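Only one structure is covered here, and it is reproduced in the block below.
Partial view: only certain chains, each at its native spot in the assembly.
Chain nomenclature is as follows: A, B and C, assigned in order of appearance, with residue numbering initiated at 1 for each chain independently.
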Amino acid sequence: MSGAVREVNESLAREFGLTAEEYGRVLSIMGRTPSLTELGVFSVMWSEHCSYKSSRKWLRTLPTTAPWVIHGPGENAGVVDIGQGLAAIFKMESHNHPSFIEPYQGAATGVGGILRDVFTMGARPVANLNALRFGHPLSPRTREIVDGVVRGIGGYGNCVGVPTVGGEVNFHPAYDGNPLVNAMTVGVARQDRIFLSAAAGIGNPVVYVGSKTGRDGIHGATMSSAEFDEHALSKRPTVQVGDPFVEKLLIEACLELMATDAIVAIQDMGAAGLTSSSVEMAGKGGVGIDLDLDAVPQREPGMTAYEMMLSESQERMLMVLKPERTDVARAIFEKWELDFAIIGTLTDTGHIVVRHKGQVEADIPLDPLADQAPVYDRPRAELTAPQPLGEIYDPIGLEESLLRLVGTPDLASRAWIWNQYDSTVGGQTVKRPGGADAAIVRVEDTQLGLALTTDCTPRYCYASPARGGAQAVAEAWRNITATGAQPLAVTDNLNFGNPEKPEIMAQFVAAIEGMGEACRALDFPVVSGNVSLYNETKQPDGNAIAILPTPAIGGLGVLEDVSRSVGLAMPQSGTLLLIGETKGHLGQSIWLREVLGRETGEAPEVDLAAEKRNGDFVRSQILAGNVAACHDVADGGILIAVAEMVMAGSSGCRLDVPESGMRPEAYWFGEDQARYLLAVEGDGAACAEAAGKAGVPVRVLASIGGDSLVLPSGATLSVARLRTENEAFFPKLMARQ
Amino acid sequence: MKLRVTVSLREGVLDPQGKAIGHALHSLGFSEVGNVRVSKVIELDVSGPDRAKAEQRGREMAEALLANLVIEDYSVEVSE
Amino acid sequence: MKAGIVVFPGTNRERDMAIALRSVTGVAPVMLWHRETSLPDLDLIVLPGGFSYGDYLRCGAMAAHSPLMREVRDFASAGGHILGVCNGFQILTETGILPGALLRNAGLRFLSQDCHLRVEQADSPFTRHWKKGDVFRAPLAHGDGNYVADVATLDRLEGDGRIAFRYAGSGGVVDAGDAILNPNGSQRAIAGILSENGRVCGMMPHPEDLVDPLMGGVDGRPLFEGLMEALVR
């Protein structure tokens, strides 16, 4: 075996991340000691990342179907019917660990990877979003990570020319050593031009396109051994560098090829590159595959089979073509100045056979590789209840609380971030970041609009994973609804700690249960997603601390007539109505954290029937043309939501005093769910009456006008004052050295 | 004194810039061009008496700010 | 008006430009691949925004050497009309069709935001639908839009009325030293310039992304309407 100076045995297998039991399974499948390359293939295919061994059992419980779902989980991305013969194709994926090691490249290649998952199915990518969680603003590396991640996402997305239209950001010390970078891409394709990854046609050529293969990111986790092959491996970089220019060419070339009938199957090379793409394509198609690594375009001399099979070089795709169409394909890729190589053929052997320099470096039966992949039902602990809420008192009053909250890291203006993302390229962005609860992108040459959002409130998920999971789904649904769009489906990115710890596994399962319940109640199925486990930070004492459970939800909705969508900017006049019931829930609220310095209490209750009723009412009012602006009430409660509308619209309002006997801080900053603010013309009586008929709680909250937010006390906060507080955080954070 | 810190990508790390420049030079007819790598040179005027000390400080600057050691190497020269 | 849009590898705002031209003129422009060696009969060539060749060496540097750019240069010399936006402006300076150069933004970050432009010269095919001093809004999206030229060139541009647009406040105030009013640090707050004959215009912001009320306004339309009127035949 070339390159292999290490003997393959159980100890090497463990270094590669396999357990003794899993290695035993490899031996019984192979009937012999595997070669190094074979061991590499097993270890990546059976890694948590590729096999979902800890999560699979639970992912299966999520609802994944609806009449409008064309392809659910199992393909590169989810596909839903948006009408007019068109489909939206979307998915979210994490690049957490790489973004901690090298924030710019980690985030950039995360964007590149998720784009490929979407255009590999035949869609032109039309929007990117990103869900980010950073450590405490004052923690040592936070500033550098924020800077690199934001530059990386912009650097890649701006260059490929896909607008970045939305996302979310949280700061919490639990992410100090493990930031989360979850990137989502949405594309649009014709329903009759969707490409899948199942290989077919014995004898058909297997074709490699895109960039050359280098030693990028090989087996990062398992490769601590420089003694492996002294000269070739000594300087092994594990960080992948993205090339968005090549990605742009790859998008154009693939879409051009997809307009012909040359492609039988296509798959991006993502994690575990050539290995996972070839194994998955062949496995799904029930065929064998022969690969000739000598034909693989290589960036560096002297690469071994092992290295080529495990390289995670970016901007590469694998395709099965109709043999008589390979010349058409070659011409297209040459036009776009990309590598194009026939590197194998489909066989009837049911094996993957890898040849290099005249030797067979791997020969593995595909069925057992897939069927005997480990699946674990990991033990779960009893979930612990959150700390009791404790005594509530208000030391500073509404006005001071409001000013403090609008400037707090989790609520401060994100303009510093989105001003580095090209949000208008493509000319279809109807609502840019900050313009509405969900970004709105028109589908080119139609009146259709897509409403896009990402949501998760990790502090709720930590207090109560089930409620948190449900809340994340409900908030995504609400954000889409608040624009007037019909929510269709979600993608998810389940970020958790080490699943081998029973308390983490318990969080994971409970969060999925909550998500599933909300998805079912709201008719909002999961069509794609990603799981990222082992997100923990080693402490100096050797213990590892897990991130907050963070099941990020990416939601997609559709508007038949995009011109009916509304944003959240306060109009110049009219009445502000509050929809939904206010109970004053302060547990886990931002007010509690920022004013009393506590993260205590239960997460807010998620009443899915109320969500549906209130949301359906709001959407019908928007579509009827009765609503000038709409904003959901989320982090920070009513008063923050009002302030956000005021700042976005540069138009003030005078708040009515609530009739409830509630404590003012509970009323104004409580985080009860299923609520919206609607700006309507005149006195709002017609809308209020309609709400009453629909059984939806409603009250007049404010009269709109002026250039200040007037509090019930009569205290007046000008738009300018609010903005100053709201916009200070990011520039100040980033100016610090 | 002048410090000259050269920062280049580590061997094996993809250099999209170099690749694109090589490509462009070929299409301009510079067919003799093979591999192309792009690096950055940061020239700093520094005050202080002693070369060895300046070089040491240059290394500290590189490690602290100028180079991204995850993907880049650096070298320091002192002149004048 | 027959318009052609040049597409380089890495161009990404060609569709935006095509939509804008079509929506104003009613006619879809032709797309021109950078490797072509001849031009069809055209009234207007547009070099759109994007990241030609990744902008890896300098923005627009590699695109400036594309085969079709030779034709574009001849087209300019023969008095043809050319609009270069963003990357297109960078390409025009790299080829020397327009003077000066575009450096990294002063703040060293990519900027994507709306800006306001003050019309400095209304007597050109690109600006005739405005009056001198008019202010309009346009999205900008670039990392290298910091216009520089030597003082003699700047003075000449100014003296000859070849500064088309300057960055300004919404009320029309220009202050080149103010990082908010002049977001990328351009000398003399220059956002767009004209060639000597007034028939080539390069600008950094994107009027083509603001031609539809649905996208937030129509501030960019006058540029295209003026062009259509000037180039009708």
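Heads up, the rule we're going with is that a residue touches a chain if its C-beta (ideal position, glycine included) is under 8 Å from a C-beta of that chain, and two chains touch if they have at least 3 such contacts.
Here the structure is a predicted model, which is why all the values come from computation and not from measurement.
Could you list how many of each labelled chain the entire complex holds?
Overall, the assembly in this file has the formula A x1, B x2, C x1.
One rule holds for everything that comes next: only the chains that are shown with their structure count from here on.
Between subunit A and subunit C, what distance separates the C-alpha centroids? Give it in angstrom.
Comparing mean C-alpha positions, subunit C is 35 Å from subunit A.
What are the residue numbers in subunit A that touch two or more other chains?
Residues 243, 245-246, 337 of subunit A each touch two or more of the other chains.
What residues in subunit B touch two or more of the other chains?
Residue numbers touching two or more other chains: 16, 20.
For subunit B, which residues count as touching subunit C in their complex?
Subunit B residues touching subunit C: 16-17, 20-21, 24, 27-28.
Quick one: in the complex, what on subunit C touches subunit B?
53-54, 56-57, 61-62, 65
What residues of subunit C sit close enough to touch subunit A in their complex?
Against subunit A, the touching part of subunit C is residues 9-10, 12-13, 15-16, 19-20, 49-51, 53-56, 109-113, 139, 141, 143, 206, 208-209, 212, 214-216.
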